[in-house]
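As you look at this complex, bear in mind that one protein chain is not there, while each of the others sits in place.
Per-chain residue numbering starts at 1, and chain names A, B and C are given in the order in which the chains are listed.
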Amino acid sequence: MIVLMKRDATKRQMDRVINKIKEIGFQPHIDHGISTLIGIRGDTSSLDPNIFYMDGVEGVKRVSKPYKEVSKEFHPKKTVIKIGDVEIGGSYPVVIAGPCAVEDERQLLKTAEGVKEGGAHLLRGGAFKPRTSPYSFQGIGEEGLKILADARAKTRLPIVSEIMNQTQIDLFEKYDIDVLQIGARNMQNFDLLKAIGQLKRPVLLKRGPSSSVEEFLLSAEYLLSSGNRNVILCERGIKTFETAYRNVLDFNAVALIKELSHLPIIVDPSHGTGIQSMVVPLTYAAIAVGADGVMVEVHYKPQSAKCDANQQLNLIQFKEMMRSIIR
Amino acid sequence: MIVLMKRDATKRQMDRVINKIKEIGFQPHIDHGISTLIGIRGDTSSLDPNIFYMDGVEGVKRVSKPYKEVSKEFHPKKTVIKIGDVEIGGSYPVVIAGPCAVEDERQLLKTAEGVKEGGAHLLRGGAFKPRTSPYSFQGIGEEGLKILADARAKTRLPIVSEIMNQTQIDLFEKYDIDVLQIGARNMQNFDLLKAIGQLKRPVLLKRGPSSSVEEFLLSAEYLLSSGNRNVILCERGIKTFETAYRNVLDFNAVALIKELSHLPIIVDPSHGTGIQSMVVPLTYAAIAVGADGVMVEVHYKPQSAKCDANQQLNLIQFKEMMRSIIR
Amino acid sequence: MIVLMKRDATKRQMDRVINKIKEIGFQPHIDHGISTLIGIRGDTSSLDPNIFYMDGVEGVKRVSKPYKEVSKEFHPKKTVIKIGDVEIGGSYPVVIAGPCAVEDERQLLKTAEGVKEGGAHLLRGGAFKPRTSPYSFQGIGEEGLKILADARAKTRLPIVSEIMNQTQIDLFEKYDIDVLQIGARNMQNFDLLKAIGQLKRPVLLKRGPSSSVEEFLLSAEYLLSSGNRNVILCERGIKTFETAYRNVLDFNAVALIKELSHLPIIVDPSHGTGIQSMVVPLTYAAIAVGADGVMVEVHYKPQSAKCDANQQLNLIQFKEMMRSIIR
Partner (left out) sequence: MIVLMKRDATKRQMDRVINKIKEIGFQPHIDHGISTLIGIRGDTSSLDPNIFYMDGVEGVKRVSKPYKEVSKEFHPKKTVIKIGDVEIGGSYPVVIAGPCAVEDERQLLKTAEGVKEGGAHLLRGGAFKPRTSPYSFQGIGEEGLKILADARAKTRLPIVSEIMNQTQIDLFEKYDIDVLQIGARNMQNFDLLKAIGQLKRPVLLKRGPSSSVEEFLLSAEYLLSSGNRNVILCERGIKTFETAYRNVLDFNAVALIKELSHLPIIVDPSHGTGIQSMVVPLTYAAIAVGADGVMVEVHYKPQSAKCDANQQLNLIQFKEMMRSIIR
């Protein structure tokens, strides 16, 4: 539920509304635009809107979507997330680059230096890898987080890595991982969402390959309603009948989410295609449709990568792509 | 990899093969049929089959599927799981029934007594509910497990309940929940699979709504390769373009899995349709296609249920269905 | 729109309603049950229901679905279609069997005699084959229709064959093909539907692999609203993300269509699976879910078939299946 204040509402009038909200056991969320909006957090379906018609109040309305805090109705201003000097959701598209998995120090550092040189804003790399088969390479674990932190120290690129369950939170805190990635298969791991919702650390939430836009935004709502507003959405391709590529990147979702939500949204053309040669044109499309950035897999030697060898760019391809983007 | 012993192989010859397997750091899995098969567990892709050609060995072959221990090649005999007096995967279809969620003592007990009377073999009920929206009813938690255990004491029906993450294992042990259900959205929560793989407790693994048969069997492989062989598979409907019902029950998958795997497989027509009137005919189809049982949602008062009200049978409908099945 | 007459309405009162309907340019459809329903055919969205409240009228209601004549609301009695001595939609499941394609006289006759012996009710065989590739076998054309008619003469089995476009109608009339099959890829070939709607000849309408139940019933509505009420629906599997089998047979659709429509519906487990070993269990499921019959591909020598070799049963398999069904 949203209380819209009049343009000339006084601080005192606002405080009375805020107190009323707290009095009945809810939490307010204040958004100062031309007029001030006071969102009421939580499940307000049983609240009577009339109790908020006080002096200075222009109107009260219900949020029409099942997600609340994620919606533009509730928070019209675009969310910009600052990570060091980088702004996600700001005025330029952000590029997150790095290997599928952290394999060893040399591999990560070579790649990190290369993507830094090419102009990447953040460095990605998986230490814990969710794999369909128990017999596939599962990542090098904590060692991978340590290598990432070292690479950050050397390149000054903030780092992004996937967290697989809530018992790993302390570990990710220990290495001060800048952005916690929640993978596509964990998008509806609700206990993980609730636990990460307790933190303030930025989160990169990937859309499940068969999740609707509404389900995706409701998973983000788990994070926001638990207290973490630093959520970056990521479209990474959906599962369809087509087998010629790994997934279908859903640019419709990007365009629609930009209408519905204030959260930044980026695109992952590596998982979204699974084919190296397709990554570059789809990166261009992502930027053209209005995404706030891309996350691309880059490896200094893709042919010897321990996972997703077919979809990783080499450093030359990455740098060429970056030059085209800047132009 | 599988070592097929000759029909007249001696115990000593067998032991030599078993010792060889252990010597090179692998674990054997023995299956006595007409001839004895000795499966070699784990990722054997780099093993040379020739090292096993010893006296008494008929042949050595690689398992052709990415899953090993789940496959019929590795373990040709059908797995039968005993829970109290009930056998899943045995000679009759098993019926698991109960409400979507445990709401309170009265609701569960009334329903449990009804389904027991109707002829159900196990009682189901969710204490922890994974819900798309953070604002939906999330289950009553530990209290629900306690109520389930009480209902078991009164009806002598073994109980099935969903576990949402590995930190809940102790709680499920405390109430001695007979079958741990891994929900569709957790089918690829690999850390949960590995943790439950450490137990011996029977597991009901639901197929993800967009998971392929191969992905489903690979998730089961996580459980078996971690040591838990008491796995019941459950087909609960897949996500398609169709919106007239909640999901499409995939009976092709049931027929195919019965060809590929020795594990029992049951069908959930409640989630597979989402529509009460469709549950009964699809239960008949499940049994006809050869499923080892069904899991149906039953509530003594469906119209007042806190979740999935539209798909739960009432007790009269359930009893009628049971009479038809028996006929 | 439906006019429901009172139980004691007189013939004269009924005639007045019928005349009123004709007067305003519509056509009535009369259904005598306990009370008489008079359906008003065509697009009645702009009609005022009040004009039909005359003596003897109990009530007037709009049909709530986008399809009208196909719905049970409009025509509550189940449609039974007679083809020779066979009844489709009657009291027993009908079995339509025969090869994917008519290849030559010997192949068809051998197969026809075999399926007749096994207990099939109708003989199927494609003379014109819609193929994804222009380089695949396209059927033997008119010659195939002739061979089918000969086989009918010898076995007395009525014949079913696919018609690919409306210019072929005369040809199908010439050989008096008993049932015109409209293939899945032509389900929304609306000009073909309108043309065949002009005939009285029974039609077997296959569901498109990505058509919703509503789209399917609206395609049937094209036939009924053009005048042909002898429509048999056929579920033949839908396209999903799964690649382990050709399609997923949608039994949910069968159960739902039986609730929504009076038309008979059969299942095609051959195209619905694409795998010979799966045809038999899915045939059992089709009958259990309540389908009015099945259509299965049978070939006296499947391994040498010119199309769909992997999904055709041989005669021994077919006869065994028929014995099980009868039991």
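As a convention for this text, a residue touches a chain if its C-beta (ideal position, glycine included) is under 8 Å from a C-beta of that chain, and two chains touch if they have at least 3 such contacts.
A quick note: this is a predicted structure, and the numbers were derived from the prediction, not measured.
S.K.: In the whole complex, not just what's shown, which of A:81, A:233, A:282 or A:322 touches the removed chain?
M.R.: Answer from the full complex: A:282 touches the omitted chain.
S.K.: Write down which of C:10, C:27 or C:165 is the residue touching the left-out chain.
M.R.: C:165
S.K.: Determine which one of A:64, A:91, A:243 or A:303 touches the chain that has been left out.
M.R.: Result: among the candidates, A:243 touches the missing chain.
S.K.: Looking at the full complex, which residue from A:44, A:273 or A:317 touches the chain that isn't shown here?
M.R.: Answer from the full complex: A:273 touches the omitted chain.
S.K.: Quickly run down the residues of chain C that touch the omitted chain.
M.R.: Contact residues on chain C toward the absent chain are 42-43, 45, 66-68, 130-135, 164-167, 185-186, 188-192, 194, 209-210, 215, 218, 221-222, 225-226, 239.
S.K.: Which residues does chain A use to touch the chain missing from this display?
M.R.: Touch set of chain A with respect to the missing chain: 210, 212-214, 237-238, 240-245, 247-256, 258-259, 272-273, 275, 277-278, 281-282, 284-290.
S.K.: If you put the missing chain back, which residues of chain B would it touch?
M.R.: So the residues of chain B touching the missing chain come out as 210, 239-241, 243.
Following the convention adopted for this analysis, only the chains that are shown with their structure count from here on.
S.K.: What are the two chains with the top count of C-beta contact pairs?
M.R.: So the chains sharing the most C-beta contacts are B-C.
S.K.: Starting from the mean Cα coordinates of chain A and chain B, work out the distance between those two points in Å.
M.R.: Chain A and chain B have C-alpha centres separated by 34 Å.
S.K.: I'd like to verify one number: the distance from the centre of chain A to the centre of chain C, where each centre is the average of its C-alpha atoms, in whole angstrom.
M.R.: Computed value for the inter-centroid distance: 49 Å.
S.K.: Provide the list of chain B residues touching at least two other chains, using ranges where the numbers run on.
M.R.: Counting only residues that touch two or more other chains, chain B contributes 210.
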